[in-house]
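Quick notes on the structure that follows.
Omission of a single protein chain aside, the complex is shown with its protein chains in their original locations.
Right, chain A next:
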Amino acid sequence: MTTRFLRRLPLRVAIAVLLVVEIYPLVWLLLGSFKTQNEFLSEPSWALPSQLNFGNYIEAWTQGNLAIYVRNSLLAVVPSLALIIALGVAAAFALEVLVWKGRQTVLLLFLAGIMVPWQMILLPLFTTYFELGLAGTLWPLIITYTATGLPLTVFMMATYFRSVPHEVFEAATLDGAGMLRAFWSVGFPMVRNAVFTVALVQFFFIWNDLLIALTFTISDDLRTVQAGLLSFTGEFGQTAYGPLFAAICTNVIGTLLLYLFLNQRVMKGLTAGSVKG
(Lines give C-alpha, C1' and ligand atoms only; values in the text may rest on other atoms or scores of the structure.)
Protein backbone atom coordinates (compact mmCIF):
# COMPACT_ATOMS: atom_id res chain seq x y z
CA MET A 1 0.00 0.00 0.00
CA THR A 2 2.62 2.52 1.07
CA THR A 3 5.10 1.39 -1.57
CA ARG A 4 2.43 1.88 -4.22
CA PHE A 5 1.75 5.33 -2.80
CA LEU A 6 5.49 6.18 -2.87
CA ARG A 7 5.88 4.82 -6.37
CA ARG A 8 3.05 7.05 -7.59
CA LEU A 9 4.34 10.06 -5.62
CA PRO A 10 6.42 11.74 -8.39
CA LEU A 11 3.45 11.46 -10.73
CA ARG A 12 1.12 13.02 -8.18
CA VAL A 13 3.53 15.87 -7.50
CA ALA A 14 3.92 16.52 -11.23
CA ILE A 15 0.17 16.67 -11.70
CA ALA A 16 -0.28 18.94 -8.70
CA VAL A 17 2.35 21.35 -10.08
CA LEU A 18 0.70 21.23 -13.50
CA LEU A 19 -2.71 22.09 -12.06
CA VAL A 20 -1.35 24.92 -9.91
CA VAL A 21 0.42 26.42 -12.94
CA GLU A 22 -2.74 26.21 -15.04
CA ILE A 23 -5.30 27.28 -12.46
CA TYR A 24 -3.62 29.61 -9.97
CA PRO A 25 -3.11 32.59 -12.34
CA LEU A 26 -6.88 32.76 -12.77
CA VAL A 27 -7.55 32.52 -9.05
CA TRP A 28 -4.99 35.29 -8.58
CA LEU A 29 -6.82 37.36 -11.18
CA LEU A 30 -10.22 36.82 -9.55
CA LEU A 31 -8.94 37.67 -6.06
CA GLY A 32 -7.25 40.78 -7.44
CA SER A 33 -10.50 42.03 -8.89
CA PHE A 34 -11.87 42.46 -5.36
CA LYS A 35 -8.90 44.29 -3.89
CA THR A 36 -8.67 48.00 -3.21
CA GLN A 37 -5.88 50.10 -4.64
CA ASN A 38 -4.35 50.25 -1.16
CA GLU A 39 -4.19 46.49 -0.87
CA PHE A 40 -2.44 46.31 -4.24
CA LEU A 41 0.19 48.81 -3.18
CA SER A 42 0.87 47.72 0.37
CA GLU A 43 0.43 43.94 0.45
CA PRO A 44 1.99 41.05 -1.45
CA SER A 45 -0.11 40.12 -4.45
CA TRP A 46 -0.89 36.63 -3.17
CA ALA A 47 -2.63 38.05 -0.09
CA LEU A 48 -6.39 37.55 0.04
CA PRO A 49 -8.65 40.59 -0.40
CA SER A 50 -9.99 41.90 2.92
CA GLN A 51 -13.57 41.87 1.65
CA LEU A 52 -15.64 41.10 -1.45
CA ASN A 53 -15.50 44.56 -2.92
CA PHE A 54 -17.48 44.91 -6.15
CA GLY A 55 -16.58 48.57 -6.54
CA ASN A 56 -13.92 47.69 -9.09
CA TYR A 57 -16.50 46.07 -11.33
CA ILE A 58 -18.82 49.06 -11.13
CA GLU A 59 -15.94 51.38 -11.94
CA ALA A 60 -14.83 49.24 -14.89
CA TRP A 61 -18.35 48.99 -16.30
CA THR A 62 -19.19 52.69 -16.01
CA GLN A 63 -16.04 54.82 -16.12
CA GLY A 64 -14.10 52.18 -18.03
CA ASN A 65 -16.76 51.94 -20.77
CA LEU A 66 -16.83 48.17 -20.36
CA ALA A 67 -20.63 48.17 -20.65
CA ILE A 68 -20.37 49.72 -24.12
CA TYR A 69 -17.66 47.26 -25.18
CA VAL A 70 -19.71 44.26 -24.06
CA ARG A 71 -22.77 45.62 -25.87
CA ASN A 72 -20.75 46.09 -29.07
CA SER A 73 -19.31 42.60 -28.84
CA LEU A 74 -22.77 41.08 -28.46
CA LEU A 75 -24.16 43.22 -31.30
CA ALA A 76 -21.36 41.96 -33.55
CA VAL A 77 -21.23 38.33 -32.41
CA VAL A 78 -24.92 37.37 -32.42
CA PRO A 79 -25.85 38.39 -36.00
CA SER A 80 -22.54 37.05 -37.34
CA LEU A 81 -23.14 33.68 -35.69
CA ALA A 82 -26.68 33.46 -37.05
CA LEU A 83 -25.48 34.29 -40.57
CA ILE A 84 -22.51 31.91 -40.42
CA ILE A 85 -24.75 29.02 -39.40
CA ALA A 86 -27.54 29.79 -41.86
CA LEU A 87 -25.21 30.25 -44.84
CA GLY A 88 -22.56 27.71 -43.88
CA VAL A 89 -24.81 24.74 -43.09
CA ALA A 90 -26.84 25.22 -46.28
CA ALA A 91 -23.66 25.50 -48.34
CA ALA A 92 -22.16 22.38 -46.75
CA PHE A 93 -25.36 20.47 -47.56
CA ALA A 94 -25.24 21.64 -51.19
CA LEU A 95 -21.55 20.69 -51.43
CA GLU A 96 -21.62 17.35 -49.65
CA VAL A 97 -25.09 15.84 -50.14
CA LEU A 98 -26.24 17.21 -53.48
CA VAL A 99 -24.56 15.83 -56.58
CA TRP A 100 -23.46 18.24 -59.29
CA LYS A 101 -20.53 19.01 -61.49
CA GLY A 102 -17.84 21.21 -59.97
CA ARG A 103 -18.77 20.74 -56.32
CA GLN A 104 -15.30 19.40 -55.50
CA THR A 105 -13.74 22.56 -56.90
CA VAL A 106 -16.05 24.85 -54.92
CA LEU A 107 -15.35 22.89 -51.73
CA LEU A 108 -11.60 23.33 -52.30
CA LEU A 109 -12.17 27.03 -52.91
CA PHE A 110 -13.78 27.29 -49.47
CA LEU A 111 -11.00 25.26 -47.84
CA ALA A 112 -8.38 27.63 -49.28
CA GLY A 113 -9.98 30.34 -47.14
CA ILE A 114 -8.87 28.52 -43.98
CA MET A 115 -5.20 28.85 -44.89
CA VAL A 116 -5.05 32.43 -46.16
CA PRO A 117 -3.96 34.91 -43.46
CA TRP A 118 -6.62 37.55 -42.84
CA GLN A 119 -3.99 40.22 -43.44
CA MET A 120 -4.62 39.53 -47.14
CA ILE A 121 -8.18 40.88 -47.02
CA LEU A 122 -8.03 43.70 -44.47
CA LEU A 123 -6.89 46.55 -46.72
CA PRO A 124 -9.37 46.08 -49.60
CA LEU A 125 -12.17 45.59 -47.10
CA PHE A 126 -11.19 48.70 -45.15
CA THR A 127 -11.20 50.71 -48.38
CA THR A 128 -14.58 49.30 -49.42
CA TYR A 129 -16.28 49.88 -46.07
CA PHE A 130 -14.88 53.39 -46.06
CA GLU A 131 -16.23 54.11 -49.57
CA LEU A 132 -19.63 52.62 -48.71
CA GLY A 133 -19.90 54.82 -45.62
CA LEU A 134 -20.05 51.82 -43.28
CA ALA A 135 -16.91 52.80 -41.39
CA GLY A 136 -18.78 54.34 -38.42
CA THR A 137 -20.98 51.29 -37.80
CA LEU A 138 -20.66 47.71 -36.61
CA TRP A 139 -21.53 46.36 -40.09
CA PRO A 140 -17.87 45.93 -41.13
CA LEU A 141 -17.42 43.56 -38.17
CA ILE A 142 -20.58 41.57 -38.89
CA ILE A 143 -19.82 41.22 -42.60
CA THR A 144 -16.16 40.31 -42.06
CA TYR A 145 -16.86 37.82 -39.27
CA THR A 146 -19.52 36.14 -41.37
CA ALA A 147 -17.24 35.71 -44.36
CA THR A 148 -14.15 34.64 -42.41
CA GLY A 149 -16.22 32.17 -40.39
CA LEU A 150 -17.63 30.43 -43.47
CA PRO A 151 -14.64 28.32 -44.62
CA LEU A 152 -14.21 26.48 -41.33
CA THR A 153 -17.99 26.09 -40.90
CA VAL A 154 -18.40 24.65 -44.40
CA PHE A 155 -15.43 22.34 -43.82
CA MET A 156 -16.73 21.05 -40.46
CA MET A 157 -20.36 20.72 -41.55
CA ALA A 158 -19.39 18.92 -44.75
CA THR A 159 -17.55 16.39 -42.58
CA TYR A 160 -20.68 15.84 -40.49
CA PHE A 161 -22.96 15.52 -43.52
CA ARG A 162 -20.55 12.95 -44.96
CA SER A 163 -21.31 10.67 -42.02
CA VAL A 164 -25.08 10.72 -42.68
CA PRO A 165 -26.06 7.94 -45.13
CA HIS A 166 -27.25 9.57 -48.35
CA GLU A 167 -30.14 7.12 -48.67
CA VAL A 168 -31.85 9.11 -45.94
CA PHE A 169 -32.11 12.16 -48.19
CA GLU A 170 -33.07 10.16 -51.23
CA ALA A 171 -35.85 8.51 -49.26
CA ALA A 172 -37.05 11.88 -48.04
CA THR A 173 -37.43 13.18 -51.59
CA LEU A 174 -39.25 10.00 -52.67
CA ASP A 175 -42.01 10.95 -50.29
CA GLY A 176 -42.65 13.90 -52.52
CA ALA A 177 -40.63 16.48 -50.62
CA GLY A 178 -38.39 18.69 -52.77
CA MET A 179 -34.65 18.87 -52.05
CA LEU A 180 -35.11 22.11 -50.11
CA ARG A 181 -37.71 20.49 -47.88
CA ALA A 182 -35.41 17.50 -47.45
CA PHE A 183 -32.66 19.84 -46.25
CA TRP A 184 -34.90 21.71 -43.88
CA SER A 185 -36.91 18.87 -42.38
CA VAL A 186 -34.41 15.98 -42.57
CA GLY A 187 -30.87 17.24 -43.15
CA PHE A 188 -30.76 20.11 -40.68
CA PRO A 189 -32.38 18.22 -37.75
CA MET A 190 -30.03 15.27 -38.29
CA VAL A 191 -26.95 17.42 -37.78
CA ARG A 192 -28.48 19.72 -35.15
CA ASN A 193 -25.93 18.63 -32.57
CA ALA A 194 -23.06 19.33 -34.93
CA VAL A 195 -24.55 22.74 -35.76
CA PHE A 196 -24.53 23.59 -32.07
CA THR A 197 -20.89 22.50 -31.74
CA VAL A 198 -19.84 24.54 -34.76
CA ALA A 199 -21.72 27.59 -33.44
CA LEU A 200 -19.89 27.20 -30.13
CA VAL A 201 -16.51 27.05 -31.87
CA GLN A 202 -17.31 30.10 -33.99
CA PHE A 203 -18.49 31.96 -30.90
CA PHE A 204 -15.08 31.49 -29.31
CA PHE A 205 -13.28 32.63 -32.45
CA ILE A 206 -15.39 35.74 -32.93
CA TRP A 207 -15.66 36.77 -29.29
CA ASN A 208 -11.89 36.39 -28.83
CA ASP A 209 -10.92 38.04 -32.13
CA LEU A 210 -8.64 41.05 -31.94
CA LEU A 211 -7.28 41.59 -35.47
CA ILE A 212 -10.58 42.29 -37.23
CA ALA A 213 -11.98 44.22 -34.28
CA LEU A 214 -8.90 46.43 -34.12
CA THR A 215 -8.95 47.09 -37.87
CA PHE A 216 -12.59 48.08 -38.29
CA THR A 217 -13.56 49.76 -35.02
CA ILE A 218 -12.22 53.23 -35.64
CA SER A 219 -13.83 55.03 -32.70
CA ASP A 220 -13.99 54.24 -29.01
CA ASP A 221 -17.78 53.73 -28.91
CA LEU A 222 -17.52 50.99 -31.57
CA ARG A 223 -14.88 48.94 -29.77
CA THR A 224 -15.52 45.32 -28.86
CA VAL A 225 -14.42 43.89 -25.52
CA GLN A 226 -11.06 42.74 -26.88
CA ALA A 227 -10.23 46.01 -28.64
CA GLY A 228 -11.54 48.07 -25.72
CA LEU A 229 -9.58 46.15 -23.12
CA LEU A 230 -6.32 46.95 -24.91
CA SER A 231 -6.79 50.66 -24.33
CA PHE A 232 -8.15 50.09 -20.84
CA THR A 233 -4.79 50.55 -19.15
CA GLY A 234 -4.38 53.84 -20.98
CA GLU A 235 -7.60 55.38 -19.76
CA PHE A 236 -6.99 54.77 -16.11
CA GLY A 237 -3.25 55.17 -16.10
CA GLN A 238 -1.03 52.22 -15.29
CA THR A 239 -1.82 52.06 -11.61
CA ALA A 240 -5.61 51.50 -11.36
CA TYR A 241 -5.21 47.78 -10.69
CA GLY A 242 -8.64 46.96 -9.29
CA PRO A 243 -10.74 48.07 -12.29
CA LEU A 244 -8.23 46.49 -14.70
CA PHE A 245 -8.42 43.13 -12.93
CA ALA A 246 -12.21 43.41 -12.81
CA ALA A 247 -12.33 44.15 -16.55
CA ILE A 248 -10.10 41.18 -17.41
CA CYS A 249 -12.30 39.01 -15.17
CA THR A 250 -15.45 40.19 -16.93
CA ASN A 251 -13.90 39.33 -20.27
CA VAL A 252 -12.86 35.89 -19.11
CA ILE A 253 -16.05 34.93 -17.28
CA GLY A 254 -18.28 34.42 -20.35
CA THR A 255 -16.07 31.88 -22.11
CA LEU A 256 -15.20 30.30 -18.76
CA LEU A 257 -18.86 29.67 -17.88
CA LEU A 258 -19.56 28.24 -21.33
CA TYR A 259 -16.61 25.92 -20.86
CA LEU A 260 -17.71 24.95 -17.37
CA PHE A 261 -21.04 23.64 -18.63
CA LEU A 262 -20.15 22.43 -22.11
CA ASN A 263 -16.50 21.40 -21.78
CA GLN A 264 -16.70 18.02 -23.54
CA ARG A 265 -18.47 19.59 -26.51
CA VAL A 266 -16.07 22.54 -26.62
CA MET A 267 -13.07 20.20 -26.56
CA LYS A 268 -14.50 18.10 -29.37
CA GLY A 269 -15.42 21.15 -31.44
CA LEU A 270 -12.18 23.05 -31.04
CA THR A 271 -9.99 20.06 -31.83
CA ALA A 272 -12.17 19.30 -34.88
CA GLY A 273 -11.60 22.89 -35.96
CA SER A 274 -7.86 22.77 -35.34
CA VAL A 275 -7.08 23.03 -39.07
CA LYS A 276 -7.39 26.74 -38.49
CA GLY A 277 -4.22 26.62 -36.39
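Note that in this section a residue touches a chain if its C-beta (ideal position, glycine included) is under 8 Å from a C-beta of that chain, and two chains touch if they have at least 3 such contacts; residues count from 1.
Methods note: contacts and distances are computed from a predicted model.
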item	value
Listed names "ATP-binding cassette domain-containing protein", "Aspartyl/glutamyl-tRNA(Asn/Gln) amidotransferase subunit C", "Sarcosine oxidase, delta subunit family" or "Sugar ABC transporter permease", with the criterion being the UniProt name of the chain not displayed	"Sugar ABC transporter permease"
Residues in chain A touching the chain absent from view	11, 14-15, 18-19, 21-23, 25-26, 28-29, 32, 40-41, 44-46, 83, 87-88, 90-91, 93-95, 97-100, 106, 109-110, 113, 115-128, 130-131, 143-144, 146-148, 150-151, 154, 166, 169-170, 173-174, 178-180, 183, 204, 207-211, 214-215, 225-226, 229-230, 232-233, 238-239, 241, 244-245, 248, 251-252, 255-256, 258-259, 263-264, 266-267, 270-271, 274-277
